[in-house]
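Every protein chain but one is kept in place in this view of the complex.
In this document, chain identifiers A and B correspond to the written order of the chains, with residue numbering beginning at 1 in each.
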Amino acid sequence: MRKQTRSRPGIAAALASMAAIFMPALARANDWALNMPIGVTDISAEVYRLHMLILWICVVIGIVVFGAMLYAIVNHRKSRGVVPAKFSHSTRVEIIWTVIPVLILIGMALPATETLVKMEDTSGSDMTIKVTGYQWLWEYDYLDEDIRFFSRLDAESDRARQLGSGIDPFTVENYLLEVDNRMVVPVDAKVRLLLTAGDVIHAWWIPDFAVKKDAIPGFINEVWFQANEIGVYRGQCAELCGRDHAFMPIVVDVRSQEDYQAWLAEQRGDVADRPVAAAEL
Amino acid sequence: MAHATGKYYVPHGSWWPIIGSVGLFALMLGSANALNGSGGTWPALLGLAIVLFMFYGWFAEVVRESVAGYYSAQVDRSFRQGMIWFIFSEVMFFAAFFGALFYARALSVPWLGGEGVGFFTNLLLWEGFEPTWPTDGPAGVGGDFTAIGPWGLPAINTAILLTSGVTLTIAHHALRDNHRGILIGFLAATWLLGLIFVGLQAYEYVELYQDYNLRLDTGIYGSTFFMLTGFHGFHVTLGAIMLIVVWLRCLRGHFTPKQHFAFEATAWYWHFVDVVWLGLYVFVYWF
Partner (left out) sequence: MSDTATHTADHDDHHDTPKGIMRWLTTTNHKDIGTLYLLFALLMFFVGGSMALIIRLELFQPGLQYVNPEFFNQMTTMHALIMIFGAVMPAFVGLANWMIPLQIGAPDMALPRMNNFSFWILPFAFTLLLSTLFMPGGGPAGGWTLYPPLVQQTGDALPFVILAIHLMGISSIMGAINVIVTIMNMRAPGMTLLKMPLFVWTWLITAYLLIAVMPVLAGAVTMLLTDQFFGTTFFHAAGGGDPVMFQHIFWFFGHPEVYIMILPAFGIVSEIIPTFARKPLFGYDAMVYATASIAFLSFIVWAHHMFTVGMPLAGQLFFMFATMLIAVPTGVKVFNWTATMWRGAMTFETPMLFALAFLFLFTIGGFSGLMLSIVPADYQYHDSYFVVAHFHYVLVPGSVFAIMAGVYYWLPKWTGHMYDETLGKIHFWLSVIGVNVTFFPQHFLGLAGMPRRIPDYATQFTNFNMMSSIGAFIFGLSQLMFVYIIFKTIRGGAKASAEVWESPTGLEWTVPSPAPHHTFDEAPQVK
């Protein structure tokens, strides 16, 4: 339990406790993340570029439109003695400001379509994992490998997240973003996921892969990703699924081919790779 | 006052709306409790009674005002337009259920059967399921059943409703030409046909439940079948009640060849119910 010592009441104490709340957060530079991650797949990078493209288009349009508004607000005011003009319509400008946005939209739609078509193409995958969402954990079933396991919020986060646990989340590493059993995949492999759910709808989301897809009971959705970099990538369930929706993270451990093979062997309980187990036999 | 010629009749304060609101509240509260298995059905029935009382009192007042000549042509137009938009809202209510039917037939059942994006759905979750229609789904919810074809009772019912549309139109012409006898006779025929329809529909339901093992909970086919035909039957019943009320008013000598909003509103409603049936007949029974 965290002990709060408030020696003296009053403003000073209040300020101190305010500071105590803010400081740990403010200390972390990484905590001001503003933007979408570029991610570690070709697709995620493409999605990021698309996102930046539409963002900048909006910013530019915004500058033009808001600029015009601000100009009018500043200059065309009664207090400046302006006599209001009388004009009230112009078919020409209406046509102009209908056509130009249409062209801009076409400019956005083309790259978007291109990327989407790529994202939807699940053919030629190297391996397939069936992912099932439950309240409130995930099940990973490596269809070609006969490996199946559950993955749920790790114990430390789970303790800290209880109402009034008194554990400071800042002391927990990867608070709410760690699981007991990670999904492990090889780098550079096209991994196809078959998503479904056992009870209610969940959604499997890893921002670094630009993959988010609903897991729907009774149906199977397909997605794929191909991670270019070794590393651990974290995400969360992204469809409200009840009480512990916030507490069913997703962690993908992308390893080198060799490490992945080793992991597979370990999971299968392969005798050669697990001498200890062999000795026990 | 406002009913003077050229002015729009704005009624004084009325108790009926607040009575109706209380009635609806009791109806909903009672139903919700009953669904949860507490409190029995009488609070809901009480609410329903209040609502029916409200309709009776409210409409009686409107009839009195109308007979007293308060309503200008403009007021009449308000009523007419109001009725048309109300019917439009009913159309959209049915559209939701037709939408469910089309979705199931065109998308979800084929997907479950492995078509299109449903390849893995079928392979891994529902292997062996054939996407036919009618169906009670890959898990066979409700057990084996037989669907009813379009040619027996449903065809007779179609004929009955279409005939009732004709008799109603004859009655309408009679009203306009001031042939009261024909009006009353054909109007009676219309609501009688309506009641016969409802009766046959009820008979069909009994038969389906007992001999066909087709029930409300027979998968998606039972769900769409009974919800669509059920809501339709409910609307036919309402329409028949409206026709009977209008008929009783005819007996009392209400309506003139020029002014008969209630008659026309009921007629529109009846035709709407008729058209919905045609949709049902084609998409639920036939194809």
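Criterion: a contact is a pair of C-beta atoms (placed from the backbone, for glycine too) under 8 Å apart; a residue touches a chain by one contact, two chains touch by 3 or more.
In this text the structure is predicted, and so the values were computed from the model without any measurement.
Residue B:Leu107 is the one among B:Leu107, B:Leu124, B:Leu195 or B:Val245 that touches the chain not shown.
Only one of A:Met127, A:Leu143, A:Ala189 or A:Ala246 touches the chain withheld from this view, namely A:Ala246. Mapped onto chain B, contacts with the missing chain fall at residues 1-3, 7-8, 10-18, 20-22, 24-25, 28-29, 31-32, 35-36, 57-58, 61, 64-65, 68, 70, 74, 77-79, 81-82, 85-86, 88-90, 92-97, 99-100, 103-104, 107-109, 111-112, 116-117, 125-126, 135-139, 141-142, 215-217, 219-224, 226-227. If you put the missing chain back, the residues of chain A touching it would be 21-22, 25-26, 28, 30-37, 46-47, 50-51, 54-55, 58, 61-62, 65-66, 68-69, 72-73, 76-79, 82-90, 93-94, 97-98, 101-102, 105, 108-109, 112-113, 115-117, 119-120, 160-165, 167-170, 174-177, 199-201, 203, 205, 207, 210-214, 216-219, 221-222, 235-247.
Everything below uses one rule, namely that only the chains that are shown with their structure count from here on.
Centre to centre, using the average C-alpha position, chain A and chain B are separated by 48 Å. Contact residues on chain B toward chain A in their complex (touch as defined above): 111-112, 117-118, 120-121, 124-126.
Against chain B, in their complex, chain A makes its touches with residues 130, 194, 196, 218-220, 222.
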